[in-house]
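What follows is a set of notes on a single structure, which appears directly below.
Left out: one protein chain. Kept in place: all the others.
The chains carry the letters A and B, assigned in the order they are written, with residues numbered from 1 in each.
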Amino acid sequence: MPDEPLLELVDLVTTYRLRRAEVHAVAGVSLSVGAGETVGLVGESGCGKSTIARTIVGLVKPSAGQVLFEGRDLATLPARELRRLRQEIQLVFQDPYASLNPRMTVAALLKEAWRIHPGIVPRRDWDAEVRDLLARVGLRPEHADRYPHQFSGGQRQRISIARALTVRPRLIVCDEAVSALDVSVRAQILNLLQELQRDLGVAYLFISHDLGVVHHLCDRVAVMYLGKIAEIGPKAEIYQRPAHPYTQALLSAAPAVDDWRDVDRAEIVLTGDVPSPLAPPSGCRFRTRCFKAEDRCATEEPALLDRGGGHPVACHFANSTTVPATPH
Amino acid sequence: MTERSPQAYGQPPRDGGLLTRLLEVDGLAVEFDTRKGPLRAVRGVSFHVEACETLAIVGESGSGKSVTAQALLGLVPSRARITAGSIAIEGRDVTGLSDAEWRELRGERIAMIFQDPLSALNPSLTVGYQIAEMFRRHRGTGRAQARRYAAELMAQVGIPDAARRLDDHPHRFSGGMRQRVMIAMALALDPVLLVADEPTTALDVTVQAQILRLLRQRREADRLGMIIISHDLGVVARVADRVAVMYAGQIVETGTVPEVYGRPAHPYTLGLMRAVPALRGTGSTLTAIEGQPPDLAEPPTGCSFHPRCPLARERCREEAPEPRELSHGRAVTCHFAEEVLDDA
Partner (left out) sequence: MTLDTITRLPLRAHLAFGTVLLFVAAGVLGPLLAPFDPTRTSPQDRLSPPGSTLSDGTTAWLGTDQVGQDLLAEVLAGMRTSLTVAVVTVLIGGGVGLLLGLLAGYFGGWSDGIISRVGDIQLAFPSLLLAILLAGVLGPSMVNVIIALAVTRWVIFARVVRGSALAVRDREFVHSARVMGASPARIMLYYILPSCLPPLLVAATVQVGLTMVAEASLSFLGLGVPTTQASWGSTIAQGRDYLASAWWIAAVPGLALALVVVAIGILGDLLRDASDPMTELS
């Protein structure tokens, strides 16, 4: 991990107010992303991973904890500084059909940021810069005058990425950015993201439910369950020596192309559904579905600690099991 | 959990263990009427399903896989029509059936589950009522008896506390439990064929594993012929015996899962396999298939995959390849399949 992280979340809590109750969608998460690094955030729906994305980019206010960018707390910055810093963190959404204003041409979508922040690109260079950006994300110059509905899903996601790049960000938060795309097109976008990182040194916080995609793209991985991090560590540690029962179950349940080679292998299938975040279980949040749960888990919440597996795990019975590599 | 015997619902027992061809689709073509003219969504698709077997139809959006599934149940959208080919269920040609005849067949012999069970269930009726309705309408079963069957079915598809949950409405169930309800309804009348259109796409990974396991169990227990429509190569690898890969309205390759996954014979299949990130081992580079799927209103000349194919040459632009058999039960629609096999 680099010395000073680009982004650091310290005990972040984000709460949604419902009619009668409060939901701690994110219930105390600490996480960092270094410059030029790719950190994956995996978990199932409702685990709070999208709320983290929204909190980082400022669409939602945290109710406790800190979001630090280059060591500075975004909550305490003067408005002007904040606007400048916000520019350095961009978000790419899941649905490329909904995240582009249907009434704007591609050129207008790309130039918008320069209208908002006049210092980035001088006006006389706008058209040239639009052409450069389109080329960089694999689109043609004549695409500049078209509207979003004239593009396919993959091409729209390229436009979204180009739009994020217009403000020269240092961190791009990708919230399920390739989940809506078909396999063949998804690979194109993943390759594009890697290429951009190589060329521009941008860091990614890559949020996804797809363990394969995260495995492919990320350096480090955090696994979330019901608003908390269950396990975090380098990719190889998480995928080959998962120590949290949830991570083990998740990896076992995730369908992979290679699965046909070993159809009868032992499979951890969890029972039941994720409990409501309105009333999370006492103690360890995973205990209601855990195959290792004991009495202690109901009373005592496990801390996210390195219990000898080489990476922090939030489980009393953390026990790294080496996942056998599938024969090729 | 007690296994439900077919006799319990007045059905004759099925033959034991022999291969039975439940579904035979031959040269199926479906066209949509659009402003730009006819759009050939499905073009000459042929496949078959035996009892106790799972066939997966895998393809990307717009490949025609869902339209094919709808055609199997006589459910093609109103602006589409079957223009060629035949569909035979248990040897009976069903292509010309009237709406009334289809209604009788659906549920009884062939049933379907959908990606979004919430929109397939009636939100204002309890799930118990909706399952019991199947028995009451098709079998004339009495109210109390139908309710007992419904509870039994719900228990069989793994809904905990089934007897008490009969009176809950669909929105009270989680996504996974709703899909179980759909499966219970689909299997209520002991159909021989089950078509599952993206059955786990809307579900979380751990819940998906539960549903896939349930489908496998029911297939064994009821000797079902199953057709799974999916875009997810991993899901298909887990549940299917055989696979048909669709591209631009055609089946480009069929075979058993080990054959097709282990040694793809079509450049598109090979491209798909190389475009999916692996879950284990070290991160490898992905090879994307360049370009976009074709516009079916104006399909390319010759082979419809040629604009994206790394092996394409003159012949592919001019001459559309016909499906040809490589070995028993293994077919491919490519002029140069042998080169792909060598490459893989």
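The rule is short, and it goes like this: a contact is a pair of C-beta atoms (placed from the backbone, for glycine too) under 8 Å apart; a residue touches a chain by one contact, two chains touch by 3 or more.
Note that the structure is a prediction, hence the values are computed from the model and not measured.
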item: Visible contact partners (per top-of-document touch definition) of the missing chain; value: A
item: Per the touch definition above, residue among A:163, A:228 or A:244 touching the missing chain; value: A:163
item: Residue, one of A:32, A:90, A:208 or A:248, that touches the chain absent here; value: A:90
item: From A:29, A:47, A:100 or A:121, residue that would touch the chain that is not displayed; value: A:100
item: Interface residues of subunit A (partner: the chain not displayed); value: 57-59, 83, 86-87, 89-91, 93, 95, 98-103, 112-113, 116-117, 149, 160, 163, 167
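Note that in this section only the chains that are shown with their structure count from here on.
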item: Between subunit A and subunit B, centroid-to-centroid distance (C-alpha), Å; value: 32
item: Complex contacts: residues of subunit A adjacent to subunit B; value: 44-45, 152-155, 182-188, 190-191, 209, 211-213, 215-217, 235-236, 239-240, 249-261, 263, 267, 269-271, 273-274, 289, 323, 325-326, 328
item: For the subunit B and subunit A complex, residues of the former touching the latter; value: 60-61, 174-177, 204-210, 212-213, 231-235, 237-238, 257-258, 261-262, 271-290, 292-293, 308
